[in-house]
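Excluded from the complex is one protein chain; the other protein chains are retained at their positions.
First chain written, first letter: the chains are A, B and C, and each begins at residue 1.
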């Protein structure tokens, strides 16, 4: 690249967690610079946030609408290239829509939109505007997740027979935990959509299962629950899965599993082998088979797929974490933008970033899981 | 005790795995002596097996019928006290029935019988004969399983909110694996009953969940599968659970999860804390909560419940394993027999051994799981 | 075998830990029966202990001298075959000596004797009497220790370059811990010998390092310490090692490392690979190399050496522990006795039991470590 890619941000003012993570991820590799933001709907707070980020106050906006309008008027060599959307869920779609209509690429936090209809609408806008769209299914960014995906694609497990994915957290285990900013909007249907647990984390699990296995969910049987009294949205759920080729699966997810931190774990069993990966120890991938020692694959040790190698920054034994995985999405998105700018658009297999397809399937997963849970019949066909 | 308790055995001839395990478990504490056996339906092979166990050939029988008849004729100071049944499933009931009718106590391998009807019949016989009945749900015998049960009974987790139990194995992952003696009868409905995976190991998982949580399953939604082509019985399954007080749960079990050895893991979440125990590392019990360090409870370290202490043989850091857990059942059963002989029958809370109640619930679990899996409606009421 | 091997015991009365462990180890496989004992120097207490073990009071003796005299007079078909010595250290030698002089084989707890001179004397007696001698370096009995030894013997690691062995405990971390029966004699030079930490556990670590590596210690640099004030014997120590072929090594051992249970860990590095085994998780052996995934070798999974297979009792995933390892020594010792009785003495490679060679090297290790620690020069030649 001959210059850094310029990023604007909507949301992520002081006190917000995920905005700061997006910024660190964008900073890490020195390929992206933050140039503007609508960090808050309060102009003063937006400017204060921007100032702490060393931004010019003239580029700290009180609304995303204002940001897109003003940035579009700037000369190309100053104007932001893309916007990072880190608001509560209900704003993801309108911000992304307007950004693209003003010519900006979009990197959005997940879930992509408030519902499936919006995601379909977003898809149409992407097709119309030709803008690039990235969705931060962060966990795809880990080197050993990419290695696992490659092992399966290469047939190292044989035919896949079973998928078990779990995403357990405990932070919403009691009503007392609802007071925080993080909790309150996630439990409010207007801001979060029709699901809390499946919308916030179950969708990550479903995405990871499909991403690594290369399969797509075709049917499901679901039991979502509001364990903590008084909640209208689910805070826990189990979903039995069937994938496109008849493979069975299981997804369970919870925000009330006391003592669990951020326990996302994926196991995929095949006729010859199995992989097992846990997000909390992301630099270890277990490769099992029936009559051999289990292999402990470690980030950066020995031969690895190009996909994994491209996602590694440090030598073996120097642990890489969540921010590095996140940064892999940003780095690839920056490379996509540069290729786009150079008139030579990249394929996703070159610079892998979850995008609109994952957005559509993610929103469909949430809606299908809720519908399946509400049904009396056991099986519910997965439709997009 | 003033003498060792005398044991006979049905099944468990040379080459059988579980018979040898029962004998080691019975041997370990020096409270039980093997005095006779019907190790094989072939008289010569039964005698050969007995000889290798240093038994008098006159007490190596060609059938269990002969054994009970002949042993009953022996003077009381020679006659066996109880029989250990280690045959394939379909013989558990007829052997137990006849043993009790001849006045012998019974320690049976699980599942208790071929079906629920037999278990009910067995219950009636127990009530009629007053004989003692033990069922080797081995995993209940681990010290830290007992500690977990006690922690929950003492309210250390608060109200239980969720139960997740898994039992994964890989040894039946391909049709090639069916040739072994261990595999062939388990996949044959006539010898194994209506389920392979749920009957062989799922029932252990259900038992463990109920034993530790103190709850009982009241409803279930099941998806059992024969993953390997050509099988008539299930080799994998997922069961969503509801317990008596509305608590949600999940049980999944598999014999086709390649690379899994004997992965039985139980997690129980409560409002204040959670426990996590895995059979393959049985001397560690994790106690989690939301805002404190996770506690790594280790066999023999620090204060423990009496239930756990009574199940421990070695100091901390000297690992106890599967045979020791198994031996805890035998040791308690021997103590029950001695108390019985002394005219002062013990309660199960004194000398804890799974018995006819676990037999009934176990057989009901298998039948309800199969019925639920065959149903189109999502939820199936658990009946005994 | 056509009969069980008959065992007597010296020491191990009620309240003693290690005597009970020896009995369980002897019981496990049903090849050995306890027939007599001198459990206490108090006749009544010896009889009480024997009674709780279902022994005939006539064979519960008030002294080992009496036991050997009386047992020697019994007809061969009743008389004990061997004695298990489970007393404090200072009695190991006189009991073993007298036992052999009366024609009995000996299985002794470690360390073999009070000092090296006694061990040499013992060696002479063994040579004179032709009796069998076993020493319970228990940790050699674990299946994966045998597998590790075989891997190295087969050259799987290439030339060995470094040995690191650690044995850390915390139970003697404060003077308050000295009150127990277990602690008091270990800290008394008259009963324990010239070292506490090295004599009690360091010697296990040295034995394990030599056993698995196939190397012998030739030089050492030691720093032993009495960390807790007022002790005359060491409770902690570090020993830098040189082995016979120039290989470097490190042994560190402690009884004051608070929070450590029984943490014996052995790592052996070679030019091509390395093994790593920890006694507290004995069913896992790590096999590492520089450019491949680490292999997690598990008891009973896949191909194993005969040495390991012969030491395994349960299928993969059914954990075997300390008592099973201990029982492997007893089982092999019973087989040695039977072969001896059959006039066809077994080699140690058939039925592997630590013996007089390990006794000599163990006592030499203790004495050399203490001497090296007392020296001002860095290196001390290891002499036997």
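Assorted remarks:
One rule holds for everything that comes next: a contact is a pair of C-beta atoms (placed from the backbone, for glycine too) under 8 Å apart; a residue touches a chain by one contact, two chains touch by 3 or more.
This one's a predicted model, so the numbers in the text were calculated from it and none came from an experiment.
Across C:87, C:262, C:294 or C:368, the residue that sits in touch with the chain not pictured is C:294. The chain that is not drawn here is touched, among residues A:323, A:339 or A:375, by A:323.
Checked against the hidden chain, the listed residues A:21, A:311 or A:329 yield one contact partner: A:21. Contacts to the hidden chain, counted on subunit C, fall at residues 157, 161-162, 164, 170-171, 173-174, 221, 223, 225, 227, 236, 238, 240, 248, 250, 252, 254, 256-260, 267, 269-274, 288-290, 294, 375-379.
Within the complete assembly, residues 1-4, 17, 20-21, 23-24, 27-30, 34, 53-54, 169, 260-263, 279-283, 298, 300-301, 313-324 of subunit A touch the chain that is not shown. Residue-level contact of subunit B with the missing chain is found at 286-287, 291-298, 301-303.
Following the convention adopted for this analysis, only the chains that are shown with their structure count from here on.
For this pair, subunit A with subunit C, the centres built from the Cα atoms lie 55 Å apart. Subunit A and subunit B have Cα centroids lying 44 Å from one another. Multi-chain contact residues of subunit C (touching two or more other chains) are listed as 298, 301.
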